[in-house]
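The other protein chains are all here in position, but one chain of the complex has been omitted.
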Amino acid sequence: MTGKVADTSLADAGRISFEWAKSRMPIIDKIAKKKKPLDGVRLGICLHVTKETSVLVMAAKKLGARISLCSANPLSAQNDIAAFLYSQGIDVYAWQGQTIPEYRRCIRDVLGSRPSIIVDDGGDLHLAAHRTAAGGIIGGTEETTSGVKRLMALEKSGRLAYPVIAVNNAKTKHLFDNRYGTGQSTIDGILRSTGILLAGLRVVVCGYGWVGKGVSARARGMGAVVTVTEVDSVRALEAKMDGFEVKHLSDAAVSADLFITCTGQTAVIRKEHIASMKDGAILANAGHFDVEIDVSYLYSNKHVLVRPNLERFEIDGKKIYLIAKGRVANLVCAEGNPPEVMALSFANQLLCILQIAENPVMPVKVHGVSQSIDQAVAEYALDQLGIEIDSLTEKQKKYQQS
Amino acid sequence: MTGKVADTSLADAGRISFEWAKSRMPIIDKIAKKKKPLDGVRLGICLHVTKETSVLVMAAKKLGARISLCSANPLSAQNDIAAFLYSQGIDVYAWQGQTIPEYRRCIRDVLGSRPSIIVDDGGDLHLAAHRTAAGGIIGGTEETTSGVKRLMALEKSGRLAYPVIAVNNAKTKHLFDNRYGTGQSTIDGILRSTGILLAGLRVVVCGYGWVGKGVSARARGMGAVVTVTEVDSVRALEAKMDGFEVKHLSDAAVSADLFITCTGQTAVIRKEHIASMKDGAILANAGHFDVEIDVSYLYSNKHVLVRPNLERFEIDGKKIYLIAKGRVANLVCAEGNPPEVMALSFANQLLCILQIAENPVMPVKVHGVSQSIDQAVAEYALDQLGIEIDSLTEKQKKYQQS
Amino acid sequence: MTGKVADTSLADAGRISFEWAKSRMPIIDKIAKKKKPLDGVRLGICLHVTKETSVLVMAAKKLGARISLCSANPLSAQNDIAAFLYSQGIDVYAWQGQTIPEYRRCIRDVLGSRPSIIVDDGGDLHLAAHRTAAGGIIGGTEETTSGVKRLMALEKSGRLAYPVIAVNNAKTKHLFDNRYGTGQSTIDGILRSTGILLAGLRVVVCGYGWVGKGVSARARGMGAVVTVTEVDSVRALEAKMDGFEVKHLSDAAVSADLFITCTGQTAVIRKEHIASMKDGAILANAGHFDVEIDVSYLYSNKHVLVRPNLERFEIDGKKIYLIAKGRVANLVCAEGNPPEVMALSFANQLLCILQIAENPVMPVKVHGVSQSIDQAVAEYALDQLGIEIDSLTEKQKKYQQS
Partner (left out) sequence: MTGKVADTSLADAGRISFEWAKSRMPIIDKIAKKKKPLDGVRLGICLHVTKETSVLVMAAKKLGARISLCSANPLSAQNDIAAFLYSQGIDVYAWQGQTIPEYRRCIRDVLGSRPSIIVDDGGDLHLAAHRTAAGGIIGGTEETTSGVKRLMALEKSGRLAYPVIAVNNAKTKHLFDNRYGTGQSTIDGILRSTGILLAGLRVVVCGYGWVGKGVSARARGMGAVVTVTEVDSVRALEAKMDGFEVKHLSDAAVSADLFITCTGQTAVIRKEHIASMKDGAILANAGHFDVEIDVSYLYSNKHVLVRPNLERFEIDGKKIYLIAKGRVANLVCAEGNPPEVMALSFANQLLCILQIAENPVMPVKVHGVSQSIDQAVAEYALDQLGIEIDSLTEKQKKYQQS
């Protein structure tokens, strides 16, 4: 066993955190109760090293896999979780606060273990595998949209070396994690960083995709008056029919107290919008990258840290506040998506890993998650919740086909 | 000019009703302000002859079309609207309470006017056109899922005679009319037929598709405690995460006060469910056909009319109530979808008719609504609502493509 | 037996309507299952002669009372209910569309029956009793705030002749009927009279008392964007914290689609507000009297009936719509408060009548409803709903007193 973690003495703290997450993710455990179909499989995993990831990793271990693990982001590894997994015999190459060269070195270390299946979040491990020897790899999975995009480019140019399943495409992932997970955890992050009262607050939500829908619903659920901005007219109409005001951002900016960007776009809140905001306005970003708010403009002004993750800028005699430097608020200020939602994503991951291990001759392309896996995940989740649902009668099956 | 209506003296009453609908559907008017691209076109239209339809028909007339109109259902024509349209020079073959032979005769009369474009709701006019001379027909549109299904069967068997656009597929139709339109109008129909208090009422919604989502949201909005039943596990999980209890219908039946079927399926509420219901339970159907509740079983019991559209059945010493004989409650007890929602559907209809008239050489198949029409309808709707939205900057367009 | 109704042949229709209401008001029946404590009591009742009132009247009869009944409003009696009650041996003096002299005559007829207990809604019967011989009267009840106000004036001037219980003051009346009852039935009345889509509609609710709170909550529950206007700063702050925008009516008037007055005040929506409304604005009143909207100004303009209970006014080139001539929308366009809510009010009535009959020596003043009656009504209601609640343990009782 090899690996590198920050402090092995944190293993016990990590174990308690792992156990808490495990208790909220019983789906993963249920899947892992199948007999050992991963014997002889070596997984190379590049995911955020969090308590939820430790549940997935330990389940894969229980299924017989040997595992090398690195972190999907130089900043996102939790040292106690890394220590715990290391103590359990996982080859962990992860610690909080890596330099970029260290981050790359860890990816190479994972590939050095000669994994047969690659599990990635963002595509860095897949791309590194393609640059070096992808020889023994029989397939892989990818958690994110942006990673899938990079793999599609590889496929298009004829250079994809093994089949990959795009876990993000599963209904039980994208219909749930953005709306219910990010919706809640963004509100959570805003409360932890500011402590302000949401009741009666004027909130502008930029973007009405799944994240925007979730954030809008939860902000309203806490008593806020929400206005939505959009560039897509169908989504704008949907927001209106859902009972939100819809406006130009420049019009909404004048009277709002809090702005939350959920667009996946760049340069959404710009200097001209900030210029028209009122004194005391607060800016937060719920999107994956820190490009939605023009932070470079903000930092060109005088600023001071008010509380953890909250900075105040002096602009034209007004005070403007920024949460988490414009980085994704739910991960930086709170704990990212709750374990119950990660359980759905990782159940898809685990079933896709099993599918690859059992079907070593899948076509070399980017696959969607099969409907049967998607369905199975939903069934596991309902079962965990103690919910039983109806089935079609024979008569109804016939009616459906008529 | 030819035609047959019940009573031409109702034209003035019909005009006032038309004007009210028109005031709620300004999108249609805006589209009709284009110059006359329908000169020389004859439309054969088979739609429910309602105030909303009269707005579409008058707009098509304004655009230069000559029009023959019959009713999409023997029972759904409103005599005052028929009289009004007839008074305006439309060849109307429609009255309330037709026999089936009369209904068929009216369809033949419309085809006898040699239309070049067919506008249908349900497929009866399209199928009749295919049985007789479809010679001069250059294309058609179809409003409903069930009509589209019949046309797809024609296409599959190689017998489709002209291109048809499936209006139902437009996002600005199916995302809006079921959720917001039927959601509201089903509650409306239940209130008109029963007058009961919804606050605190235990409501079971069968099915969590768009109609079920809409009905659940509005029932909760009126203070009801909603439980959802489903056969699809992903939808069931979605209902749960939206904050509804999800159960077997047989379990939910025991304590519920009101049941609303929204499944599109047959035999959903059956004798065994009714047997376990409590005294006073009320049954309603929001689905298109009257097959979701086992009405033949109900009518085998002693029954009496309590109020318009509300019957009481004596079953095993209990009183069970049925709304509108199990027919679609929003149309029978209220006024169907509100005009603002029909405006979206009919804006798609009108733009599709214009597309066919301007592109007489479309491939002979069932087409979806083009994204540009869908987008245009949403833009017209936002414009009518006085809502302006943002556009992508050049920088954002580039970012999106990177 | 004496009395006057419009058409005795309507008794059977009235019975069916009575039975429906009775099935939704089982509390009344439960109270009436006590043994006959009203033997020898004659009730003089002046209430709106509706299906709900018939349930109260029949329960009082079952308890042994003899009853004379007139209508609390010249326009509010339902002829079939009047006929049904008459057929049951009640002395009914009520029909739809009385003249004012007829209305007064009926009140005198009821007093002529020499009632010992007076049950009134508005105070007209009480005041008539005071003007004539109030000799044999041992007490009375009063349903409304406005009636209570008149009786308080009598008490203050030393002229009150018998004790009266102000039923309106019971928590189980005023906390429930305005918020849940009028909240729902006002939305119901607006839907029946207009048929418009509420989702996304901009609604202004004038007044944030119990009616305004109920109407705002239900309008939002149907997808509307609600703005509140108020003259009381504490209520205004409450509306804001509940997530509504709060504005001057003159500011809100500019962009709203629908206005609902819930203030109990006069001249709330005036010429200057109407002048700034947009084309197509709709006005409705949910307050008891038709004084909240300046209807005399509206009727000085050209107008036409668009649908039942909906008139259109041409004002400065705009179309403005008025529901139900500015009269209380839930009673005129729908069916007033739902029977489940009336059951709470009338349970208080019935228990207060019993209290008077059993305590013929109450002090001559305006009494509140006793806490024990209020509590009993809530307990009856929970029992009917099949709801059981916890009780304080001995330890908790002590803790409460410490």
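Read from first to last, the chains carry the letters A, B and C; within each, the first residue is number 1.
Everything that follows uses one rule, which is that a residue touches a chain if its C-beta (ideal position, glycine included) is under 8 Å from a C-beta of that chain, and two chains touch if they have at least 3 such contacts.
These figures come from a predicted structure and were not determined experimentally.
Asks: Sort through C:10, C:167, C:211 or C:249 and give me the one touching the missing partner chain.
Replies: C:249
Asks: Which residue, A:192, A:273, A:327 or A:367, contacts the hidden chain when the whole complex is considered?
Replies: A:192
Asks: Identify the residue among B:91, B:143, B:242 or B:335 that touches the chain left out of the display.
Replies: B:242
Asks: Among B:41, B:63, B:191 or B:224, which residue is in touch with the absent chain?
Replies: B:224
Asks: Using the document's contact rule, name the residues of chain B that touch the chain not shown here.
Replies: Residues 199-200, 220, 223-225, 240-245 of chain B touch the chain that is not shown.
Asks: Please identify, in ascending order, the residues of chain C that touch the omitted chain?
Replies: 171-172, 175-176, 179-180, 229-234, 236-238, 240-241, 246-249, 251, 265-268, 291, 374-375, 378-379, 381-382, 385, 387-393, 395-396, 399-400
Asks: If the hidden chain were put back, which residues of chain A would touch it?
Replies: 16-17, 19-20, 23-24, 180-181, 183-184, 187-188, 191-192, 195-200, 217-218, 220-223, 255, 280, 304-307, 310, 319, 334-335, 338-341, 385-386
In this text, only the chains that are shown with their structure count from here on.
Asks: Need the central chain here, defined by C-alpha centroid distance to the all-chain C-alpha centroid.
Replies: If we average C-alpha coordinates per chain, B lands closest to the whole-structure average.
Asks: Cα centroid separation between chain B and chain C, in whole Å?
Replies: 37
Asks: Could you give the separation in Å between the centres of chain A and chain C, each centre being the mean of its C-alpha atoms?
Replies: 54
Asks: Residues of chain C touching 2+ other chains?
Replies: Where chain C meets two or more other chains at a single residue, that happens at 199-200, 220, 223.
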